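Report on one structure; see the data block that follows.
Excluded from the complex is one protein chain; the other protein chains are retained at their positions.
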Amino acid sequence: MHASEDQILIRDAAESFLGDVSSSAAVRAAMARPEGHDPEVWARIRSELGWCGLAIPEALGGLGLGAPELVLLLEQAGRHLLCAPFVSTVCLAANLLQQVADESAQARLLPLIADGRLQATAAMPATPDWASSAASLRAMRTASGWQLDGEIARIPDAGTAGLLLVLARVDGAAQPALFALDPSTHGLQLEALPTWDATRRFHRATFTAVALTTDARIDAPARSADGLKRAAALAQLYLAAEALGCAQQCLDLTVAYVATRQQFGRPVGSFQAVKHRCAEMMIRIESARSGVVGAAQLAATAADTTSLAMDCAMARVLTLDTQFYCAQEAIQLHGGVGFTWEYDPQLYFKRAQAGSHWFGTADALRAEISEALLS
Amino acid sequence: MHASEDQILIRDAAESFLGDVSSSAAVRAAMARPEGHDPEVWARIRSELGWCGLAIPEALGGLGLGAPELVLLLEQAGRHLLCAPFVSTVCLAANLLQQVADESAQARLLPLIADGRLQATAAMPATPDWASSAASLRAMRTASGWQLDGEIARIPDAGTAGLLLVLARVDGAAQPALFALDPSTHGLQLEALPTWDATRRFHRATFTAVALTTDARIDAPARSADGLKRAAALAQLYLAAEALGCAQQCLDLTVAYVATRQQFGRPVGSFQAVKHRCAEMMIRIESARSGVVGAAQLAATAADTTSLAMDCAMARVLTLDTQFYCAQEAIQLHGGVGFTWEYDPQLYFKRAQAGSHWFGTADALRAEISEALLS
Amino acid sequence: MTEARPALPEDELFRAEIVAWLDAHLCGDYEAVRHRGGPGDEEADPVLRRRWEQELARGGWTCVGWPKAEGGRGLSIAQQVIFHEEYARAGGPGRMGHIGETLLGPSLIAWGTPEQKARFLPGIRAGTEFWCQGYSEPNAGSDLANVQTRCWQEADGSWRVQGQKIWTSLAHESDWIFVVARCVPGSKGSKGLAFLLLPLRQPGISIRPIRQMAGGNEFNEVFFDGAVAEAGHIVGAPGEGWKIAMGLLEFERGLSTLGQQMHFLHEFELVLDAMRRSGRTHDAQLRQRVAQAWCGLRAMRYNALRVLADRADAGLRREALIYKHYWSNWHRELGKLAMDVLGPEADVVSDDPLIRRLQQLFFFSRADTIYAGTNEIQLNLIAERGLGLPREPRPAAA
Partner (left out) sequence: MTEARPALPEDELFRAEIVAWLDAHLCGDYEAVRHRGGPGDEEADPVLRRRWEQELARGGWTCVGWPKAEGGRGLSIAQQVIFHEEYARAGGPGRMGHIGETLLGPSLIAWGTPEQKARFLPGIRAGTEFWCQGYSEPNAGSDLANVQTRCWQEADGSWRVQGQKIWTSLAHESDWIFVVARCVPGSKGSKGLAFLLLPLRQPGISIRPIRQMAGGNEFNEVFFDGAVAEAGHIVGAPGEGWKIAMGLLEFERGLSTLGQQMHFLHEFELVLDAMRRSGRTHDAQLRQRVAQAWCGLRAMRYNALRVLADRADAGLRREALIYKHYWSNWHRELGKLAMDVLGPEADVVSDDPLIRRLQQLFFFSRADTIYAGTNEIQLNLIAERGLGLPREPRPAAA
């Protein structure tokens, strides 16, 4: 569980790049843009830094690294509240392609993502896997291919994506089918959702008789059941890493503030109760970090899907609780300025609430874990 | 919600009496006795102080006071961990008689309890009412009266009681029947349970073809359904008051300890983190006290049963959580001596755990409250 | 739900009177501000709410607790409780006049000169002059007595104020501000302060709204650059400012809490509505939290009744001491529960009145545990005043 030199390089480079392009001012500027991110920063991430290919196999144009490296990046992205379609492209779309798509689709699409030419996305479900999201979209065979009807409640960055991956139920089939389509396909309507957390943009998608050709369906049926579970587990892990970064930044902001803010003739951070509460944040963060790092290491081995799913759920449970707790404490320990627009804790607080149900709430994940333990 | 002068007198007298006869040393001596209490103290409570008749109507030989006065006594009993069959006699048995029994049984039995001649008891269920306890005991009509078979998991002070009240299911009847019997009745076997909390003694009762005469059944069928609910609600309230006293004593012991214990050249109680945790205990205790006092006032009015049951459940939920929290904090803030036999926090801690399921856990009570709110 | 309070017949008559009046007047245009206003929603239609204050005044329903001699209604505590309960139950709008009515008015009645009373009480009573409060300063925070705003007296007897106040709610909707400022140069802490009354609309005062996390601007910074108070507009003597300011905070306690609780009950019921609407009524965890919130609501209500019953007693009682910490944390938790009950819907800025209301509750209640004494200050007070634990030792000079 020791970070390798390469991993430290990746993390440090991300930290330095994001400290630069995703400062508080930059985040606020990105939030104000219609697309919710700065296209130039996103272009640099895709081309100059090659982050989108980090976890894609070398044979498909990527760097061939995996979850342990990706979580280091994502922690920094969370810490700096990076506004960019990185999570949607890499953690949702590329992840789904790698775990569920057939070889030809992988060979066609993953190199485009790896080298930054393709921005892609998929649904962000409110349950621990994509099953509920697939339930609201129905695919029917037609003479020329498929017809999709229904809706997807939340798709991140759909407004700027070049490719949309959707799971849809097929009558009589146990597993949903995976389709790749252009978001501008006729019959597909995207409605932007004005969210309190403006650092990540979502659309609701309505499908009305969307006609697709046969080859739009890209899942490899033999791997689909297991692959969907693995992809959902990995998505949870990646979101956990991002949440961890948010929590860390809440602590860092707080420690910096209380160390300098004077009250009653001494720094607020010298009061024992304040110190203990900062320490409590650190305990939760470091234990959650151990969970994230450990689950990521497990993801890099040939671990069975059940073990992987449980560890990823663990990482997500710990980071979700920690993220909200730290955001709440950051506001409280900042005192009066904590709930103002001008200071940053509110940004992390909104993200914490928004993220609290991505891929299921902590309660729902705990229910799944207990089921696995007791059944 | 202002305490009357009478109420203040009752509380102060109880405080002074119990501070004397139920000191830490006295409690430890009582715990070591086979019956679990000092018969002389119990005799004084019954005769000299007349506590058993406090909430029994004047017409039946009592003082005609009610829940508001009883909770003040019980808080002091909890605070001093009074070892005596007071709760079983007054809060379980007399309460059941008052709410459920027919007039002739009331007229026969309540005066005996009121003037201290009769020690009585009933089951302490592990669910919010007596229904589950009644389910494990079956009453069948016989030529000469009734036959009881089954068991009761926990009866407090059964070893010394002169009267046992039991609820038993009757095939085909919606409501259980209430029976009054002598604990030495043939076929009834009492097994003493060695409990970690030795300040309250329990027996398990096994009924094997216990034959009772017809007049042993004493419920007034017309009042039984509502009466059982009210009796269970009041029992919860009384236990809440006792738990409140336990919590208060945990805080008092802790404040006294940290105010004098020196560490790093100053009293432990001058460290802000310690102060804040004592304050947190006080917040929970005072709010729980408001809940107990308010529910007791409501019990003294003609409130409908549902409102009463909800308020009593509220009082119990708040005091249960507070009691365990304060016992846990008392141990922690006493440091090394906190987990020794010699210091008192452990006594309150054991009581807190033991009491956590009397008349249902806090979780179970919350489930009932939410049902009432949402249905 | 049945209430545990014996009611006298005249109290019940009084209750009927206020209920009937509200029924007859809180309608028509005023429907739009029912259940609106108050902390977290102060920006709701201030124009209409000012009109409502005047409506109330015409009915004789402002300043109900003031003595009759001062133009009030002279209600007993029990009747004031009834008034606040029924007002909140009917969804009476958050009171624009509450700082004048409950804070400044009682202070003037206690410490003001006859001229001050004559000048200011009628405007408060009539709902024609509105007040805001200038205590907090940016570098003081919880250390309230660390006042840096200065004041001095000119040759003509008038006072000048220089400095800055912060967290002033309703400053942009008010006409007057009362301010604590340092009148003895070099004095420290609670010594050497003056309590001054200033009109807000004057060249020496500027107001900058503070944008909150959810976008509202309920609080303000108020800058004083040689702002003027008339010679007669100092309450108490120079140097007595702290006494007046703290006495005034005492007035804040207790009386309106039962109204606050009715308001909380209303919000709690909105959360239940949202839970039913979102189809999450079978979620066992949410059910536990809903039940816990309800228990807290009942405990607060009974706690407030204890506070009121014990008002006659000297000193700060334990139940009064815990109240701010309890309600603010309860309310903050309710906000979080509301979001979790809504689920993903909670994240979308909504036009639905129920959802929007709960979103406001969620965001604004973050401030509840900070303003009017942070959690941390409350815990210090409780430990020191309620439990007699030692004060934080002063650090040795470095």
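Order of writing sets the labels: A, B and C. Residues in every chain begin at 1.
Heads up, the rule we're going with is that a residue touches a chain if its C-beta (ideal position, glycine included) is under 8 Å from a C-beta of that chain, and two chains touch if they have at least 3 such contacts.
Not measured: the values here are computed from a predicted model.
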Of A:85, A:227, A:291 or A:336, the one touching the omitted chain in the full complex: A:291
Chain not shown: contacting residue from B:24, B:195 or B:301: B:195
Residue of A:255, A:326 or A:352 touching the missing chain in the full complex: A:255
Chain not shown, touching residues in subunit A: 1-2, 251, 255, 258-259, 266-267, 269-270, 272, 274-276, 278-280, 282-283, 286-291, 293-295, 297-298, 300-304, 307, 310-311, 314, 317-318, 363, 365-371, 373-374
Residue numbers in subunit B that touch the chain omitted from display: 126, 153-154, 193-197, 261-266, 270-271, 273-274, 328, 331-332, 335-336, 338-342, 346, 349-350, 353-354, 356-357, 361, 363
Positions on subunit C contacted by the hidden chain, ascending: 284-285, 288, 393-397
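The working rule: only the chains that are shown with their structure count from here on.
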Between subunit B and subunit C, centroid-to-centroid distance (C-alpha), Å: 41
Interface hub residues of subunit B, defined as touching at least two other chains: 272, 275-276
Of all residues in subunit C, the ones touching two or more other chains: 376, 379, 392
